[in-house]
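What follows is a structure written as structure tokens; I'll ask about it next.
Missing here: one protein chain of the complex. Every other protein chain is in place.
What follows is chain A.
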Amino acid sequence: MLNPGVTDMEIEDPRPLPEPALLQAPPPATGLRPASFAQPDLPLTDPSVLSAPTMLRVDRLNLFYGEKQALSDINLQVARNSVMAFIGPSGCGKSTLLRCLNRMNDLIDNVRIQGRVLLGDTDVYAPETDVIALRKRAGMVFQKSNPFPKSIFENVAYGLRIQGQGDRTVLEEAVERSLKGAGLWDEVKDRLKDSAQGLSGGQQQRLCIARALAVRPEVILMDEPCSALDPIATARVEELILELKREFTIVIVTHNMQQAARVSDHTAFFWMGKLIESGLTEKMFTNPGHRMTEDYITGRFG
């Protein structure tokens, strides 16, 4: 035997063939199939996300900076307790859209917005909408962590204080809850009076998340929250995002495609102010529907 490594004993048969009955015609191959067999259920996305009620809804949104159109006819929905990632090249409009969701663009001169954004049942751009109350419901975490030059405690308590909350017990309870929610409590509980500026970059970013959580928002908008963090701090924030979505709805803008793949349930791809494609993240990263999406996520864009 020239090749002892190969024997008939090795022939396994994952495609079983009906063993031909003695002198009878073999049964049709389909006869082999189990009559009923549970569909293997391996969803990467929690199926409840697919049927969850809509938390954010963008209808035919157009945005102009002066004459220049920055967003064109955007239609998008974000399900409650899910994570939506916005991806796309610089200047594609993803951060602009994020800022539309809690009217941060109001702060920029010369902006004109058409269309509708709904946060729950609230029409975000209706004249009667209270912008402060709106931003309380949809908090924001920015690319660069921006703790105030105050103590850790006062940073987290800030939102409640400007709402007029002065009760020390209420504030302490809120600070502890928020720092725990942001996964920072154990690291800072013994030095709440220390300046927030003494924290590491990753801790500062989690402090900003805690600050956003303190006012009990419904939505957390994150604009490249990890782009200035090292991989360990990034991993902590990503784990945090996955925990936070049990309670909140999260929209995250990221340039890091793997981050979008790791943390989001849905991904939306933008290009030149247009929403090219959005869908389940695993579908977007294994079999996107649009050629441009494929080119972008495989690094062949432009």
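Definition applied: contacts are C-beta pairs under 8 Å (C-beta built on N, C-alpha and C of every residue); 3 or more make two chains touch, one makes a residue touch a chain; residues count from 1.
The criterion applied here is as follows: contacts and distances are computed from a predicted model.
For the chain of the complex excluded from view, the name given in UniProt is "Phosphate-specific transport system accessory protein PhoU" [choices: "Cbb3-type cytochrome c oxidase subunit", "Phosphate-specific transport system accessory protein PhoU", "Inner-membrane translocator" or "Na(+)/H(+) antiporter subunit B"]. Among the residues A:54, A:75, A:197 or A:258, only A:258 touches the chain that is left out of the figure. Counting the whole complex, the residues of chain A in touch with the unshown chain are 1-3, 6-8, 10-11, 13-15, 17-18, 20, 22-26, 29, 33, 37, 39-40, 257-258, 261, 285-288, 293-294, 297-300.
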